[in-house]
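The complex appears here minus one protein chain, its other protein chains still in place.
Residue numbering begins at 1 within each chain, and the chains themselves are lettered A and B in the order written.
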Amino acid sequence: MLATKSKRLAFVAAMAALFALMACASPVSEPIVIEVTSTPEPMMPAEVELVFGDLPRDETFIVASQAPNNDVWDSFNHYQAATYNNASGYNQLTQEMPFLEWDGVIYPWLAQSWEYDGDGTELTLTITEGVNWNDGMPLTIEDWLFTLQYNADNADKGIAWASFLTDIEWRAEGSNQIVFTLPESNFRFHQNFIGHIAGAWRPVAKHVWEGQDATTFKNPDAIGSGPYRLVSANSDTRTVIWERRDEYWDPERLPAPKYQVWLKRPEADVAVFEWEEGAYDLGRIPFQLMTRMMSANAHIKPLVHQDPCPRGLIFNVMNEPLDDPLFRRALGLLMNRQAVANLANVPSYVTPVLWPNTGEIDERFYDAAAAEEFEVTTFDPEKAVQLLDEAGYALVDGVRLDKSGNPISLDAFYIDIGDPAWTVWSWLLAEQAEKVGIEVNPRLLDIPTFFAQGPNGEFDILFRWFCTRPSDPTAMYDGLHSKYAMPIGERSSGIPGRYRNPELDAIIDQIRTGDPASAATQELFRQAYRIWAEEQPYLSLFGENEGVAFNTQYWTGLEVGQPWVHWGAHFRQMMVWIVPAQ
Amino acid sequence: MSTLLKIRNLSAGLQGRRAITQVVSNVDLDVEAGEILGIVGESGCGKSTMAAAILRLLARPQALQSGSMQLTLEDGETYDLLQMPEKKLRQFRWRRLSYIPQGSMNSLNPVLRVRRQMTDTLVEHGLTKEEALGRAGEVLEQVNLEPRVLDSYPHELSGGMRQRVIIALAVSMRPALVVADELTTALDVVTQRQILQQMAAIRDELGTTFILITHDMGVVAQVADRMAVMYAGRIGEVGSVKDVFASPLHPYSQALIASIPQQSGQRVEGLSGEAPSPWNYPAGCRFHPRCPRVFEPCSEQAPALRPQGSGRWAACHLFEPQFEPQNVSDQ
Partner (left out) sequence: MVAQETETMEAAEVSGRREAVHYIVRRFGIYLFTLWAAFTVAFFVFRMVPGDPMTILLGQLSRAEGQLDPEEAEVIIAHYREVFGLDEPLYKQYVFYLGNSIFRGLDFGPSFVAYPTPTRDLIVQRLPWTVGIFTTSVLLAWIAGTGLGAVMGWLHQRRLTGLAVAVSTLLQITPVYLVALGLIIYVGFALRWLPPGGPYAAHLQPTWNWEFISSLLRHAILPMLSVMLTLGAGFTLGMRALMISVLGEDYLTFAKAKGVLPLTILKDYALRNALIPQVTGLAIVLGATLNGIFIVEVLFQLPGLGTLFVQAMGLRDFNTMQGIVLFSIFAVLTLTLIVDLALPLLDPRIRKTV
């Protein structure tokens, strides 16, 4: 507990340092005048181009949304893979999950509670009553039953949240309960209904979707149960306007902004000027530009939060000498994680685990002794040399040889998204490795290639992020299961290092069926952690802090340090906290 | 015979960045009405520059330096071409004096039909459209071309036909004087003869005066009445073709005539060295480095063009009374 407390402190200290830095960076060095305290005069917004018709600016929340390359603006169908682009606001404003997980806490939303029977083969889900769709129709258990069947029927159509229903039976009990019968014990079935950093199963309106093709229907009116309804969507200007509906079924959690406008702004170089003019309220922008924006517009604040996906390095154990756990540990000792974390856009932190965490590591899944014993976060080149020597990697003429007598040379792949930490690790590692006679070649991949080459196992060392459920690291360990160890060149959907370990497989199999709340399962988690720490098939690099820009001229209520991501299901919860600035 | 054009002290040159390089120097020349006056000289001696100067068509970097040109028409009216304002000149040209430029094979606009190129000129000079068309057909006939040539583009015509179109154009306004620069140079001997005959026929019919510029002595011998010999921007000798051919006065004329059997366009046989270019005209008599008869005053003083009796003129110290060279008896 002490360790985690100090990490919290470090986080706060890092934030303080960051703000100090930003204050220095701003060129305003006014003399201190005591008599007149003048608030800094904000620049007036660009009145002409970013006023959305008659929408009053102080009742409108404008999101400069980030999106990948997709350009879907006329389709509101979350079954389509391409609609998951989060650029329109659809997934955030009208798609509600049965539960939301926020900072480790699970909030009831469209459903109130779940309950397993003793052996985990039956789950009773109690849904929220009195919910309505944003076209005014009631959302009833009929819609739930329809959606479950619809998803199951379309499982082969390439839609998410469908295959988990295979071999599952369900029935309604009364008007507010659904009982699921599971083929084998599964204490995680309810997780499919919890929106965390990303989506979950969600009901769709029967009167809209019935008879529609799951992958081509466009749901043109964006019907959902959220607090907003669609006003207009324009693919030319990439602008979607949403209006709050005041008959929303949960008045307690009705967001303050009457309107929301979601725009896609592809070129940050241009968007920065619009930001300075107060054109947006919230959005992601490269950090270098954010510093500049803040000095131009005093209302803009960085909202720093912990990215829920820790960064790590995957070793390809098919390639000698990465098949040797001792060698992998030696590489880990050569990795100066703190230096990497400090170089991130926002100073970040070192973490001994690779599942999403909020800075405090859940002790139930974590074996601190193992972390210490196997030095999972230590930077110690001398110890690395000692390990290499002991394991039999001879140093001949300054070059370290593998067990077959060949010089060791490894390719380390990184991608560049404008964050120095994502690239610099490979150079730091190469520098340290060179000192002990190992050649590490940093290699840049463009993002599409990265997504192809990684799963195919075509690498020695690969940078990755690990996005799984914060409250339950099962899925992360599952990625290490031998069933994902495909031959090189074939796509692996697990962690693509081709790791095999029957002992870990057995533990994973048990964890998967165990109840994460039971002491026995938690003990298994700690065992799995110990195996990971000793074997290090991949290693933890750092946990990243990120910043988004928040314009406090019209809206406030969001605070630094909130584990906040605006593109995920979290946005739904976050909006509840937004309040007008005056 | 009256004098049509009186050229006095005409000098023209090339405008450089700092100074003018003189190309044509102090030309005095009389053109008689109704005659064909041949002007001969080696390539680069300034014939075309002089022609353009007469028409006042010098284009930069060419520039007029000094001189006067008096044109006296049949009705007795006299104009000084060099004093005429540009606007008046544009009207005056073609009506009173016209021009067949060197390289006239390329003098037709490749993208306009012959008709347009003839009528735009005629209309510009005061004819109506119909008159212009009628006149165009008329003058084409004069040079033995069918009226359908009017509908052709220049590239559809042979070189000889194009040349004839140009001649037709040049005489279409019945001008008093036509300056024809290298009229026949690019043509074969047969076509050359035909064209020269047509020119002579036009002169006979309309009384048009021609200045025929060429470096081909043969052409001059064929049609010209009088001739002027030019060397390095100066007139060396003027006289009737018969006289000059029979007894050339100027040593350069002598050399030219001696070389007649040679193909046209070749360097004058029997003379050493090359004709000077305007940038290195020699002092004194410009011919003196090559002159077989050179003597003391030649390199110091330029000889003036002086009458030598019976309508002949020469510019050579051999004929200056104050110099009595020993070898004059050779003549």
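The working rule: a residue touches a chain if its C-beta (ideal position, glycine included) is under 8 Å from a C-beta of that chain, and two chains touch if they have at least 3 such contacts.
Computed from a prediction, not measured in an experiment: that's the story for all the values here.
A.B. asks: May I ask which residue of B:Gln83, B:Asn109 or B:Ser247 touches the chain that does not appear here?
C.D. replies: Answering carefully, the residue with contact to the hidden chain is B:Asn109.
A.B. asks: Where the complex has a chain not shown, which of A:Leu100, A:Ile197 or A:Ile531 is the residue touching it?
C.D. replies: A:Ile197
A.B. asks: Of the residues listed, A:Ala369, A:Ala452 or A:Ala506, which one is in contact with the missing chain?
C.D. replies: Once the missing chain is taken into account, the touching residue is A:Ala452.
A.B. asks: Just checking the interface: what residues of subunit A touch the absent partner chain?
C.D. replies: Its contact residues with the unshown chain are 46, 48-53, 55, 68-75, 80-82, 84-86, 91, 155-164, 196-199, 215-216, 232, 234-239, 241, 261, 263, 265-267, 269-270, 273-274, 277, 446-453, 455, 467-469, 475, 484, 491, 493-494, 567-568.
A.B. asks: Across the whole complex, list the residues on subunit B that are touched by the chain not included here.
C.D. replies: 55, 57, 59-60, 90-91, 93-95, 98-99, 101-104, 106-112, 116, 120-121, 124-125, 144-146, 148, 152-153, 155-156, 158, 161, 166, 169, 194
FYI, only the chains that are shown with their structure count from here on.
A.B. asks: Roughly how far is subunit A from subunit B, going centre to centre by Cα mean, in whole Å?
C.D. replies: Inter-chain centre distance comes to 92 Å.
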